[in-house]
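One protein chain is absent from this view; the other protein chains keep their places.
The block that comes next holds subunit A.
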Amino acid sequence: MIEKIIGVAAYILLAPLVGGLLDGLDRKISARMQGRVGPPLLQPFYDVRKLFAKQIVGVINSSQAAMLYSYLLLMVFSGCIFFAGNDILMSVFVLSTASLFLYFTAVITGSPYNSIAASRELIQIMTYEPAVILACVGFYMASGTFNVSGIIHSDMVMITRLPGFFIAFVFILTIKMRKSPFDVSTSHHAHQELVKGVTTEMGARNLAIYTIAEWYEVVYLLGFVALFVINQQWWSFVLAAIVILAVYFLEILIDNSAARVKYGAMLKWTWAMTLLAAGVNLLILMLIR
């Protein structure tokens, strides 16, 4: 029980810090890749602080903000389920419910750019969901439980049994983390043909709320990545940290070296990848069981 409380508290308190730092790191590394100096590491925190100091800007009544707050809170809640060591599939389902609220936040405004981006966000959800669900299935097959605490208590390193699921998951991470070539609904950087996608109509404090929700999400997703590595051995935690940083770096590299694709291509590639990597891995697991 104590473990669960610590896990949840740590997630609620530390995730924004870690997420913000990673965001800063992202900007710094991206800048260096593009031959710029880049902002200070803590720039994301300065941005959010400044946004919080402003009044809320919206285009319709308060329901826009209500949807956004629901997005943030459900995101935190799904992370809590995960870091409390509970059912991973349930956590993923709540995560997709949270994502729907981001869609609602955007679509409720009736603003043209925002609505198009909202539809694209929905396509993104459809695109990555199979890989996430299959990853949960993979954990279940390898460890015999859907519980996160059960999964990390198994003897083996999951990735040795689930390499295909891992590849598929990292593939969809590009969508989830809003990195090029799959950042069709919005991007963390200013290079978007859709102005700013789902965040178009999020003004001032709303944008800050959104940013914090994204930080929570990134930490949750990286926690998911860590699950592929962590078991009870001390070295597995070190390994997990290395894997997380490597994956994060890989995403930045892809972001800076790939051109954005159309949503159709995103859908086809991702589903093909999910079927090939995760599907074949699933088949093998079922055969050797």
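One rule holds in what follows: a contact is a pair of C-beta atoms (placed from the backbone, for glycine too) under 8 Å apart; a residue touches a chain by one contact, two chains touch by 3 or more; residues count from 1.
Throughout what follows, contacts and distances are computed from a predicted model.
This complex has a chain not shown, and the name its UniProt record holds, of "ATP-binding cassette domain-containing protein", "Iron-sulfur cluster assembly ATPase protein SufC", "NADH-quinone oxidoreductase subunit L" or "Peptide/nickel transport system permease protein", is "NADH-quinone oxidoreductase subunit L". Contact with the chain that does not appear here is found for just one residue of A:L41, A:L122 or A:I167, A:L122. Within the whole complex, the absent chain has one touching residue among A:L22, A:V48 or A:V107, and that is A:V107.
Of the candidate positions A:P39, A:P130 or A:P163, contact with the hidden chain is made by A:P130.
Interface residues of subunit A facing the missing partner chain: 55-60, 62-63, 65-67, 69-70, 73-74, 77, 81, 86-87, 89-90, 93-94, 96-97, 100-101, 103-104, 107-115, 118-119, 122-123, 125-127, 129-130, 133-134, 137, 140-141, 146-147, 195, 200-201, 203-204, 264, 271, 275, 279, 282-283, 286, 289.
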